[in-house]
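All protein chains but one are shown at their positions in the complex.
For chain A:
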């Protein structure tokens, strides 16, 4: 079998790969975080055996508070629903994490699906990042609602997205499906233009917020 070439869905956007040498004082900075490990984890929030098995692998239980994410062992575990989490890791660590998860969850009611090839990650930062999101989103992203540790699925410019707040108010991350990535990138570039846009060369490392795993945040909207 011939080898399948690993290609970002932003292959037709050269600046997403190389950067645009934009101004360092730009109001918005975009960066693709390509080829990360995206793993869908299914299980029940009220299943103690499932949570304990996850905790043995992650060092932290999947967050059960809606719209929050946790960080453990260099990975991100984002709440997507009461039975669903998106687990994100550096690309080199993906295969080992899949093996570890499948082994740890073999005897509990759970699902582990590798979605890595199906979506990509776009970092959106800067003093006007919130203004860009406001153009295409109906979410209330005021820091009192969407603080550090907030994550949610929602819509951005009519595209489905998974949004994560890395630093309150000015540093965000968007996970988008492969087939929508090129469109959403172009939309973000267009929406950012008026604030001055800097595009950084694509990276393959996971953005961590440095959340205090010992003290998970309460639900933002409770």
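By our rule, contacts are C-beta pairs under 8 Å (C-beta built on N, C-alpha and C of every residue); 3 or more make two chains touch, one makes a residue touch a chain; residues count from 1.
Note that in this section contacts and distances are computed from a predicted model.
Student: Refer to UniProt and select, among "FAD-binding protein", "Cysteine desulfurase", "Sarcosine oxidase subunit delta" or "L-lactate dehydrogenase complex protein LldF", the name of the complex member that is left out.
Tutor: Its record in UniProt gives the absent chain the protein name "Sarcosine oxidase subunit delta".
Student: One chain is left out of this view; which of A:14, A:82 or A:193 touches it in the full complex?
Tutor: Once the missing chain is taken into account, the touching residue is A:82.
Student: In the full complex, which of A:8, A:34 or A:67 touches the chain missing from this view?
Tutor: A:67
Student: Can you list where chain A touches the absent chain?
Tutor: Counting only chain A, the missing chain is touched by 66-67, 80-82, 84, 138-140, 152-155, 160, 220-222.
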